[in-house]
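Note that one protein chain of the assembly has been removed; the remaining protein chains are unaltered in position.
The first chain written gets the first letter, and so on, giving A, B and C; residue counts start at 1 in each chain.
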Amino acid sequence: MPTKAVADGFVERVELSGHIIDSLLLPKVLDHITAAGGRFEIEQITVGQAQRDPSFAVIAVHAPSADRLQQILADIADHGAVPVDSQDARLVAADIAGAFPEGFYSTTNQRTEVRLAGRWIEVQDQEMDCGILVTPTRSVSEGLSARCAVMTDVKIGQTYVVGHAGVRVRPEERQAKSHGFEFMNSPVSTEKPKGVAIRQIALELLRTRREGGKALLVGGPAIVHTGSVEHVSRLLRGGYIHRLFAGNALATHDIEQALFGTSLGVRLDSGDIIEAGHEHHLRAINRIRRLGGIRRAVETGELKSGIMYECVINNVEFLLAGSIRDDGPLPEVITDTLVAQARMREQIRDVTFCLMVATTLHSIAVGNLLPAWVKVVCVDINPSTVIKLADRGSFQTVGLVTDVEPFFRALVADVDLLAGNPAPAKT
Amino acid sequence: MPTKAVADGFVERVELSGHIIDSLLLPKVLDHITAAGGRFEIEQITVGQAQRDPSFAVIAVHAPSADRLQQILADIADHGAVPVDSQDARLVAADIAGAFPEGFYSTTNQRTEVRLAGRWIEVQDQEMDCGILVTPTRSVSEGLSARCAVMTDVKIGQTYVVGHAGVRVRPEERQAKSHGFEFMNSPVSTEKPKGVAIRQIALELLRTRREGGKALLVGGPAIVHTGSVEHVSRLLRGGYIHRLFAGNALATHDIEQALFGTSLGVRLDSGDIIEAGHEHHLRAINRIRRLGGIRRAVETGELKSGIMYECVINNVEFLLAGSIRDDGPLPEVITDTLVAQARMREQIRDVTFCLMVATTLHSIAVGNLLPAWVKVVCVDINPSTVIKLADRGSFQTVGLVTDVEPFFRALVADVDLLAGNPAPAKT
Amino acid sequence: MPTKAVADGFVERVELSGHIIDSLLLPKVLDHITAAGGRFEIEQITVGQAQRDPSFAVIAVHAPSADRLQQILADIADHGAVPVDSQDARLVAADIAGAFPEGFYSTTNQRTEVRLAGRWIEVQDQEMDCGILVTPTRSVSEGLSARCAVMTDVKIGQTYVVGHAGVRVRPEERQAKSHGFEFMNSPVSTEKPKGVAIRQIALELLRTRREGGKALLVGGPAIVHTGSVEHVSRLLRGGYIHRLFAGNALATHDIEQALFGTSLGVRLDSGDIIEAGHEHHLRAINRIRRLGGIRRAVETGELKSGIMYECVINNVEFLLAGSIRDDGPLPEVITDTLVAQARMREQIRDVTFCLMVATTLHSIAVGNLLPAWVKVVCVDINPSTVIKLADRGSFQTVGLVTDVEPFFRALVADVDLLAGNPAPAKT
Partner (left out) sequence: MPTKAVADGFVERVELSGHIIDSLLLPKVLDHITAAGGRFEIEQITVGQAQRDPSFAVIAVHAPSADRLQQILADIADHGAVPVDSQDARLVAADIAGAFPEGFYSTTNQRTEVRLAGRWIEVQDQEMDCGILVTPTRSVSEGLSARCAVMTDVKIGQTYVVGHAGVRVRPEERQAKSHGFEFMNSPVSTEKPKGVAIRQIALELLRTRREGGKALLVGGPAIVHTGSVEHVSRLLRGGYIHRLFAGNALATHDIEQALFGTSLGVRLDSGDIIEAGHEHHLRAINRIRRLGGIRRAVETGELKSGIMYECVINNVEFLLAGSIRDDGPLPEVITDTLVAQARMREQIRDVTFCLMVATTLHSIAVGNLLPAWVKVVCVDINPSTVIKLADRGSFQTVGLVTDVEPFFRALVADVDLLAGNPAPAKT
């Protein structure tokens, strides 16, 4: 029984290994212990001599009460501190459908392992704010498997991990120099050289295509308002974007532009405001509803250009999630938010790169679903969107505060240049 | 047949009356005509001599094509310009469920009348971006009635107005000096005296309560994060708020605070970040789901304070609309966005004052539903939220760029002072 | 004596002419009268039948006191309302150096005329927040001349206009469709198509060069941070920019980049942060101070590229105005703010187009000096800068909320395209 009541309180020994000093894991763990009212003693430490050598530390965590100690352990476990004397994870059967057992282990978006029957097993479908569902594997010899499950999917009798014992987290180490986005550390600054950042994103899109990864674009209607439809269309035609998550607004404005040349009544070629054009928005939706949907509108030749058209033509899966501010909506919009989340969850499984542009709602929704190791770039002209994403613990998100149309214009130019394509003729 | 092809194009005469000069209607109409490529001649004008006297103008609108002329007429009709030679509205039966007939009249949020069998009838349930459904009234003697209907509710065979003929709009005239909010004309400026604005809102809340109006609070989770729960609770207890529209986030954070004293893991009394506390968010939802809902949690004594508690105790209807970024969600959350819209639509019918605080999504959703004559105040620390609302034509919205907690703190103090309540003891 | 006390107060008749309806002058005047507690009667009105025809109105302005009436008349005078019964301007000799006589007429940035000896004379050097200095012209036959003079330049005995009598303002009429910037009416929206706006600015730069106008760039250091030096250099080499107003920071960062390849320690080619590089900033200034100035650094071959280099090489006048946050500063920086204002005032006299980019301080300073008829475009990623300019009454300012580097990148591409230049080779 590892937790001990000692003279001045309760104590448990944890170990921490990896690049715990330059990845800031050790300082963070020490900080959390004291911040939560505990004390620590570093009983043993081996610091990697060179930057590639991992370090290792054993820390005695002291707390004034057993409860406080459990809270500290739970906290630092998310940063990779594992009790030295490990136990199996505790499993409890769900007693109520649609809710976890009390005391359920609440997941992070980091790689996680659970100890079951003495063996550490990696948790599948890693996602934050889930429970860990443990099920027998099909082949008896393999034993048990574990995966993240959402609260609404809980069925009575399913077995979930409760408490922090027997769970360990493998935080992503900062790959400072390797993934090329380190320059964007201060995600909200508007005064950084953007050309370099855009070049990096272009390289990432090329690498994704070359290596057979999947790039997901999460986009808001400002993509259309700002006149970026043709830029995004080029990326879709070029095979750089493999999924599109958006809402009714992006699709509607895109279709409005394809049908009427306006977006919310603003002519995108001249910038003129076509006052009566505010109706175009609704007429575009109505037209598509009359035709039976976006795919049908492409098939019948009514819809001949734009982002949605390119998705259909280039077999890029698109997912339109509904919101309460939608007009219409378009037939393809999934109006039930739980159904939309479930579909998004299925479609992000193989995503390796995610570009979020000009949408807070959809960006946060997707950020909630992605595991920590998927690279995410969030582009918005409003610093507060980027701040909101960063505040929510989606730490893999790097932000770029810039304007949508010039961003896409530059991105397409860089992609063309790097791919060795001739520059397209100006239209 | 009023529209005539003349030597240099097509022409139609329209008339405009009311405070068309100081309400800017005449300048706007003239501006739109030329902006859309038309020409005008003012054939007759009578300008009210004093500021209370209405003015009247007859304008010949010229356009190079019949189509252009129709577009101009449709446009200026939204500002109250009515063809001199009026016709009945044209009615077409819906041929497809869930979509309007082609050419349907798309509504604004202004008072609207349709001419049916020679009589002008006011349209009921005024809402922007709808069609006008015409049905026989129950009593044959009364004839026909007209009301706004949304696209998804269209049933085959229902009769809708098509085109602009026989429809006239009665734009709200700027009641410059009467409603007390005129000082907030530049909705995005952060450098205005806020004390005066807050005083006006307090007066509005008192007036609403005194006159039996209904005040709707549309709120985002920052109300909880910023420590405003007790302020809002006081307004609920005092009978100043009669409806609450929010999402899963506000309710969850509020309940998290009531159960654990934190909001997204931040202790609201001390500002400490309880690192493990990010789980509290999910545990709060899980707890309520286990109990069967918010009302049930209040009845069983589990939930003893907070905004949701006060709603239940004080019989304030609350409506929680789902979004794709929701965790959980709480049982009362309406996850289908169309269902949520329908419920919101029902509940705003008798709302006379609307206070939108710190939520873009819900504010725009509600702004889409409200008729132009309901006073709306939008409070956000981020100017872009206010700008977005203003950009969408919800012109009755006045904005206040300020911080949520100090706003509510001052609002409650003003309400107490104006209501003659003794200042509450500090807790 | 025009102002009359009548039964219910005081009254004066004013006249207003021009495009007073579609330029909103009449509605504004009527609005101000009532907002200030007055009443009006429109005694006579002739509305131009077509949009090119001017209109004309005579309005009786009523007020409860003589003081109030004077305030209303002063107010509406700024919108072009002129008393029917006109008088000569009243002149008072300055009794104190560096201060106007009490009651001095405070200028706007609109074309202004004063009536002297029965003749209306146009005021020279129009600038807001000045007094009007009246002096005899050199040739006796011409009589008197009038020009704007700043408070600090007042000398004892000079003659200034006092009161509003005999002063009339000719407000710029909205040239809605002619100057091409009308699309940018909502200057703070970030969701407008930017490509069109940038094209318009490019056209303006070409027109300015072709017609021998002078284009002034007012720029902040973000031009350098964001990696726009080469773009601006191209505009300077191309002869599109004829003046540069900036501060120590822009010049220093530009020179730091030219000497060390960094800006505030960030490598602009790779985005790497050269930590020790924060010193580069100070070393750049020190180097230039040791050499005796920027021009000298160019002449000696130490400074070989960048915005300041191009200014020197291409004979573009630059003016560096000091501020209290300056390090160093560079030798050319004018540290006295009154001297800097005086130099700016001299240099803006012949400016016909002004592009303000990423600097609140210098933009407002220049906005204070420019007359209303100089076209100004203000570009900033932060909406609040644009809002501040608009709030200060520099109404000729149209704003573009966008990112600096992509803005300049697109602007240079458009200028090249429109000028028929071959696209430059990528470097």
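Following the convention adopted for this analysis, a residue touches a chain if its C-beta (ideal position, glycine included) is under 8 Å from a C-beta of that chain, and two chains touch if they have at least 3 such contacts.
Everything numeric here is computed off the predicted structure, so don't read it as measured data.
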- line: Touching the hidden chain, out of B:E15, B:D153, B:E172 or B:D403, is B:D403
- line: Per the whole complex, from C:F40, C:F100, C:Y309 or C:F353 the residue touching the absent chain is C:F100
Task: Would you indicate which residue among C:G166, C:G306 or C:G322 is in contact with the undisplayed chain?
output: C:G322
Residue numbers in chain C that touch the chain omitted from display: 32, 35-36, 71-72, 74-75, 78, 96, 98-100, 102, 104, 106, 129, 151-152, 272-276, 278-279, 281-283, 285-287, 289-290, 321-329, 335-338, 340-341, 344, 360-362, 364-365, 368, 382, 384, 393
- request: Could I get the residues of chain B that touch the absent chain, sorted low to high?
  value: 183-184, 190-197, 200, 221-222, 225-227, 263, 266, 268-273, 381-382, 401-403, 405-407, 409-410, 417, 423, 426
Query: Mind pulling the chain A residues that touch the left-out chain?
result: 21-24, 26-27, 30-31, 33-35, 39-43, 45, 47-51, 57, 176-177, 186, 188-191, 383-384, 387, 391
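Assume only the chains that are shown with their structure count from here on.
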Task: Specify the angle of rotation obtained when superposing chain A on chain C by their C-alpha atoms, rounded to a multiple of 5 degrees.
output: 180
Task: State, to the nearest whole Å, the distance from the C-alpha centre of chain B to the C-alpha centre of chain C.
output: 38
Task: Could you list which residues of chain A touch at least two other chains?
output: 272-273, 382
